[in-house]
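Just one protein chain is left out here, and the rest sit where they should.
Chain nomenclature is as follows: A and B, assigned in order of appearance, with residue numbering initiated at 1 for each chain independently.
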Amino acid sequence: MTVNIGYGALVLTFIVSLYAIGAAIYGERNKKPRWVDSARNAMVLIFPLLTISAGALILLLVNNDFQVEYVASVTSRSMPTYLRVTALWGGQPGSLLFWSWLMAGFASAVTLRKWDRDREFLPWVIVVTLATLVFFLLLVVFYENPFVRMWQTPVGSVLTQIFQPTGSIPYVPGDGRGLNPLLRHPGMIIHPPLLYLGFVAFVIPFAFAIAALITGRTDDRWIRITRRWTLWAWLFLSLGLILGGRWAYDVLGWGGYWAWDPVEISALLPWLAATPFLHSVMIQEKRGMLKHWNMLLIIFTYDLMIFGTFLTRSGVLSSVHSFAQSAIGPLFFAFIGVTLIVSLYLLSRRWDELKAEAQFTSWLSRESLFMINNLLFVGILVVCFWGMIFPLISEIFTGQKVTVGPVFYENATGPLWLALLFLMGVAPLSAWRASTAKSLGRNLWKPAVISFLVPIILLLTGMISMAAILTFWMGAFVFSVTLYEFYKGAMARHKRAGENFFVALWTLMGRNRRRYGGYIIHLGVIFMAVGIIGLEVFQTETQGSLALGESLELGPYTMVYTSLSEFDTDDNRNVARAVVEVYEGDEFLTELYPRKDFFYESQQPMTIPGVRSTMEDDFYVIMADWKPITTKNATFKVYHNPLVNWLWVGSIIFILGTFVAAWPEKEDSPKRAKKSVSASEKV
Amino acid sequence: MTEDNSILENQEGKPKISFGRILAWVFVLALLGVVYIQLAKSQQGTIEIGAMAPEFTLTSFEGETFDSEQLKGKVVLLNFWASWCKPCELEAADLEAAWKFYEPRGDVIFLGVDWTDTTNEANEYLEKFSITYPNGPDLGTRISQSYRTTGVPETYIIDKEGVLGRVKIGPFQTYQEIISMVDDVLNQ
Partner (left out) sequence: MNKKYWILGLIIILTLVVVTPAIAQNNTPPTDDEVNSLAKNMYCPVCENIPLDVCGTAACAQWRQQISDMLGDGFSDQEIYDFFALQYGDRVLAQPPRTGLNWLVYIVPPAAILIFAFVVFSYMKNKQKPTTDPMVAEAVEEQKEDEDDYQSQLENELKKRL
């Protein structure tokens, strides 16, 4: 019954979406607004419909309905309930349904906004959003259906079909195969949903951009409407990436958070296109420039998002993140090809209408510096894209597979990241339109002088890594510039309005959310950079096979292997858990419990590190796979990761800043509206 | 980033069909082409039975060279294995027994292709199962790549004309299974 309801709702959504696309186009072409309204109503409906469908699948998962093939493949009786719910995105069919569901949420939400001023966009936003949704629903309904059940025929073979074949009886396996152990981690519960949310939310700005191209309304209206959508999408995507890193650090047991795995890169690529987009839209809003460029960036963001999904699900790239190979690859490819070509075609058709309304007037103006920011981000994007795609090219032309590993990406993108850090310090101080070296220097010299203390101190303490010294210097520079900005702004208010300094700071931020939210994000980035440098430059590691009571030294720490226990758990795991004491000099610090879980259902091992984490450094112990573990002997791999916690703290600041910038407020304040009018009059 | 060329050139009011724009389209299409080829490859799956088997050259651990061209006229059983592969051990003794059965005929040859393995352990493995048919390393994983193997063990039986006759993914369960597959190819 649940299956029928879930599947019925799914098919109904598919039909309703198709209808809405048709009605929107028909209504728009024939000037019949009632049809467009009908399409809009249909679009509101799809989220509740897919909620029924996803809800039905969750119900099946929670109730151990193993007759459903998907349920049997991702859950088992020994799994706790919360993991059964998260199994919704533990396999290909379920995660595609989940993805569609999230997207439907955004689609329905966008139809609920006030459309009075933007009626002409409505039909095309419906078409673009739903065309994307229909594609995913097509995959779910026809190729990767999570509601397929298993039936036993009289001859004994097992069929997989939605409906009961005549003469067959339901086939219900005694237990399921269980969720992939790597996915049984709190980080994995929220990492995929957030990443998906980030991905699907970018469909909305893309839909508006395409609507603007089709209707020829090429002012910055589409950007103003989607500003908040874009920020939320960016927030989710950033959170998804960060949590993915945290998950890797906690679970994958290689001592790091980012391995430059092709699939990781494919999730980073949309972020690398979206971040310059967030910056360059400001130039279009303020100055009416870079219209083509913004269109290109949002098109790239969208198609890189689909491309990333395609790579993980088609078997083109192999990686720890890949889903099993399936038949949906060619469909994905066709979809990417069509959307990319159509949107680029639409852009080239409107090319001449998207002329800039103003010009660059100074090398040091805010817009020039933003342009350089874009250049650097796109540079990183090119490096990552090329590194990811190159093994494919190599295999085609030479027949040899090659690996493009972390060293390549680190060397190629390192200087670009550093330059971005520098820009983060300079750009906020430069003015729109025109900035002279003199005015910029006047703003910069104080923070610059303060920050100069940092490399001097570092050199005096004997640090020799250039990368680290430069990064810390730039970090200090941006930090003092940003704080100085907060201080200046708050002081100005304080003096003028006589407000208490902190009240002034608060109202200041409230009045200029995007600006100060952006600054907070920048502060977060500095913290993150410190953590990244800590791990990239100062990480040390050692390894040794220890008998009970033996010890291993690394950095300031000593670890002593004191005992090992091995036991089976209720949820079908075999756990080998070591107890390790950590000392700094003679002082006992803590006990750590690195362990190795072996999952019987999936026959997979998993290494879980024991970590002592402080702001200064992490002491990270794993039981390595090098030699078989015996009660007498175990091989430990130990990492000393200085400063890595700054990365996580920075991430939290980063996310808070995004919240500040993205929190809803009135669409356009009257003052700004007036300004944009006068700006257009000027031109 | 050829697209960018075209943005800027066009803003300067150059003719509509600009060099940059053509370049941008070529770039986009080339990119799609590369991904398409790779996608087609990953969709291929195993080689079809009845197709010409890919050519190979195998140099055995003893230094003898076997070339697929020279082996025409014989039925070739090409077995991919590795010493670290537990399932391979299930079939090792049966394969050797089957080889002993066919060896006197002269028109059947067994070849073991040792995939991503280390020489020490490979030799120990061959000794452990007293394997006498020729085995050699898959240098640069070229043979496995051209046969599009997905792991070990996998076995490809090629008929006298060089056409692929039978494929077995995973270990043979019984001696009889090997014999019947090879006989099938011999009697075609």
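Keep this in mind: contacts are C-beta pairs under 8 Å (C-beta built on N, C-alpha and C of every residue); 3 or more make two chains touch, one makes a residue touch a chain.
Being a predicted model, the structure only gives us computed values, none of them experimental.
Peer 1: Who does the absent chain touch among those shown?
Peer 2: When the entire complex is considered, the left-out chain reaches A, B.
Peer 1: In the full complex, which of A:216, A:556 or A:605 touches the chain missing from this view?
Peer 2: Looking across A:216, A:556 or A:605, the contact with the absent chain belongs to A:605.
Peer 1: Would you indicate which residue among A:404, A:426, A:476 or A:564 is in contact with the undisplayed chain?
Peer 2: A:404
Peer 1: Specify the residue from the set B:44, B:119 or B:173 that touches the hidden chain.
Peer 2: Only one of B:44, B:119 or B:173 touches the chain omitted from view, namely B:119.
Peer 1: Of the residues A:38, A:465, A:542 or A:602, which one touches the chain left out of the display?
Peer 2: Considering all chains, including the one not shown, the answer is A:542.
Peer 1: Among B:22, B:52, B:97 or B:139, which one is in touch with the chain left out?
Peer 2: B:139
Peer 1: In the complete complex, which positions of subunit B touch the hidden chain?
Peer 2: Given the touch definition above, subunit B has residues 1, 4-5, 8, 11-12, 59, 61, 63, 82-85, 116-121, 123, 137, 139-142 touching the missing chain.
Peer 1: Which residue numbers on subunit A touch the omitted chain?
Peer 2: 253-255, 259, 261-262, 318-320, 358-363, 368, 371-372, 375, 378-379, 382-383, 386-387, 390-391, 393-394, 397-398, 400-408, 412, 416, 429-434, 443, 488-489, 491-492, 495-496, 512, 515, 541-545, 605, 607, 624-627, 635, 637, 675, 682
By our rule, only the chains that are shown with their structure count from here on.
Peer 1: Taking the mean of the CA coordinates per chain, how far is subunit A from subunit B in Å?
Peer 2: 37
Peer 1: Which residues of subunit B touch subunit A in the complex?
Peer 2: 1, 3-4, 7, 10-11, 16, 21, 24-25, 28, 31-32, 34-39, 41-43, 140-142, 145
Peer 1: Okay, in this complex, where on subunit A does subunit B touch?
Peer 2: Residues 292-293, 296, 314-316, 325, 329-330, 333, 336-337, 340-341, 344, 348, 351-352, 355-356, 378, 382, 389, 392-393, 395-396, 399-401 of subunit A touch subunit B in their complex.
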